[in-house]
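Some notes on the structure that comes next.
One protein chain is absent from this view; the other protein chains keep their places.
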Amino acid sequence: MEILQLVLYGTILGSILALGAVGVSLTFGILRFANFSHGDLMTIGAYVVFVVFTVMKLPLWLAIIVSLAVTAALTAIIDKLIYRNFRNSDPVILLISSFGMALILRSLIQLIWGPSTQVYEKGIQLAIKFGGGLRIKPDQIIILVGTVLLIIALHLFLRKTKMGKAMRAVADNAELARLTGINTEKVILCTWLMGGALAAAAGIFLGLDTRVFPEMGWNILLPVFAAAILGGIGNPYGAIAGGLVIGISQELSTQFIDPSYKPAVAFAIMVVILIVRPTGIFAGRSS
Amino acid sequence: MSDVLLTIENVTGGYGEADILFDLNMKVHDGEVVVIVGPNGAGKSTAMKSVFGLLKIRGGTITYDGHDITHDTSDAIVRRGICYVPQTNNVFPTLTVHENLEMGAFVRKDDISDSLDRIYEFFPPLKEKRKLPAGTLSGGQRQMVAMGKALMLDPKLLLLDEPTAGLSPKYMDQIFSIVKQINELGIGILMVEQNAKQALGLADRGYVLASGKNRYEDTGANLLANREVAEMFLGG
């Protein structure tokens, strides 16, 4: 039974990783670079909820909406100020720039909120017990339901709306998209907004599940990247599966190894994928 | 003769530092089929790309419908009513056929369902495959998707870069007859073709390029009859 419980915890962690990895994959698909500031955008999202929900005592759902909007807007502003200038550069320059952006964001977080660890709500939540002794906390239900809703919304957006289809078109072939008359700048803006909102959601859920502290996003960046690579980087659907695989493996691994090595499990899976099938197990775009 | 749609005047330019085109001149009139032929490396595709803002143009002007478009961006040019079908990678492989056509109409704000119906009427095989990813189609059908995608904007001028490249003879004939049908809708066509004989047979006029310069310019029939052209570029 313990195993089932770990699978459940792994699914919860996997949901968080999946949301993060989908954001990384979307930006990679359009802009062709691995965004190293994605983890710290997650942290920003988590802190905005801390401000609106914990400090201002407004309802959680409202705090989540505000956080998604603020983080998305911030991401778009960063693009306007910095990344946009590198459109015609080698994407590698964007990667380096995003690495710098990660530190800028983290130092701002530390300046504003200090280095200490916060929780959304003090006190211990009672776990709900159900069939076969499985336990789940109300917050974890929020995480699971929230993730499913966001992924359905994303799916509908990518499949049903003109902008979503244009995003997939640009990811397929950016040059052809331009020749077709697709406004790629608008597509890029939209990608950043979605990437930012998804990062915020991942950060909030991570904060709900554990705690809020300045390095939380950076610390989870490696498993997020691993999930994106596992799913075939650039393929948002693969990223969802990648997140779940990594999350469940990480939790199950605690049966055998020290829990502090959870990120190493993600890394090990990633290394195996890079050796065996670098395009990802879910047929992502070619490297 | 009808109005001039597109004028390429003394254009010199290339992709990077080195020029590929030198003092190039070309015209396409309303509703005309114009074919560019020439040996490999003559700058045929480059000439076509110069229209579409994909080149560094260092001299000369390109006008379309009375507007100077020499330095316009690709999407501005699309908005003016010119559509371009590249030789390869000309569909979005993971998008369905239907979505590809919708993307062709990206710049349109109005209802596109009539245009979609018309394209499916024009290319019946696409209707059956509308829900399949375009990347899974055969080469000929992909070419139809690419053309259909371009026609979604009701362009006045269509640029086709070697539409029959890599296709079997059966599909080649089909594509040429489609080109003819498109032209019969009143759409001007500027086309680069390796298969020069067939293309010139279809063309109102043709240009023969060599080393990025104009070499011959005449009606399609005259070029076909020209012995020098035949020996040089048409393989006898």
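Letters A and B name the chains as they come in the text, with residue numbers starting at 1 for each one.
Going forward, a contact is a pair of C-beta atoms (placed from the backbone, for glycine too) under 8 Å apart; a residue touches a chain by one contact, two chains touch by 3 or more.
Simple rule for what comes next: contacts and distances are computed from a predicted model.
Visitor: What name does the UniProt record list for the absent chain among "Molecular chaperone IbpA, HSP20 family", "Cytochrome bc1 complex cytochrome b subunit", "Phenylalanine--tRNA ligase beta subunit" or "Amino acid/amide ABC transporter membrane protein 2 (HAAT family)"?
Guide: Per the UniProt record, that chain is "Amino acid/amide ABC transporter membrane protein 2 (HAAT family)".
Visitor: Among the chains included here, which ones are touched by the excluded chain in the whole complex?
Guide: The undisplayed chain, in the complete complex, is in contact with A.
Visitor: Per the definition of touch given earlier, which of A:Ile3, A:Leu62, A:Ile77 or A:Leu108 contacts the omitted chain?
Guide: Within the whole complex, the residue contacting the unshown chain is A:Leu108.
Visitor: Among the options A:Leu6, A:Val51, A:Ile82 or A:Leu189, which residue touches the chain absent from this view?
Guide: Answer from the full complex: A:Ile82 touches the omitted chain.
Visitor: Which positions on chain A touch the chain that was left off?
Guide: On the chain A side, contact with the omitted chain comes from 28, 33-34, 36, 82, 85-86, 89, 91-93, 95-97, 99-101, 103-104, 106-108, 110-111, 114-115, 218, 221-222, 225-226, 229, 233, 258, 260-261, 263-264, 266-267, 270-271, 274-275, 278, 287.
In this text, only the chains that are shown with their structure count from here on.
Visitor: Distance between chain A and chain B based on Cα centroids, please, to the nearest Å.
Guide: Result: the chain centres lie 43 Å from each other.
Visitor: Report the residues of chain B in contact with chain A in the complex, numbered from low to high.
Guide: Chain B residues touching chain A: 52, 54, 74-75, 78-79, 84, 86, 89-95, 99, 102-104, 106-107, 149, 153.
Visitor: Which residues of chain A touch chain B in the complex?
Guide: 162, 165-166, 168-169, 171-173, 175-183
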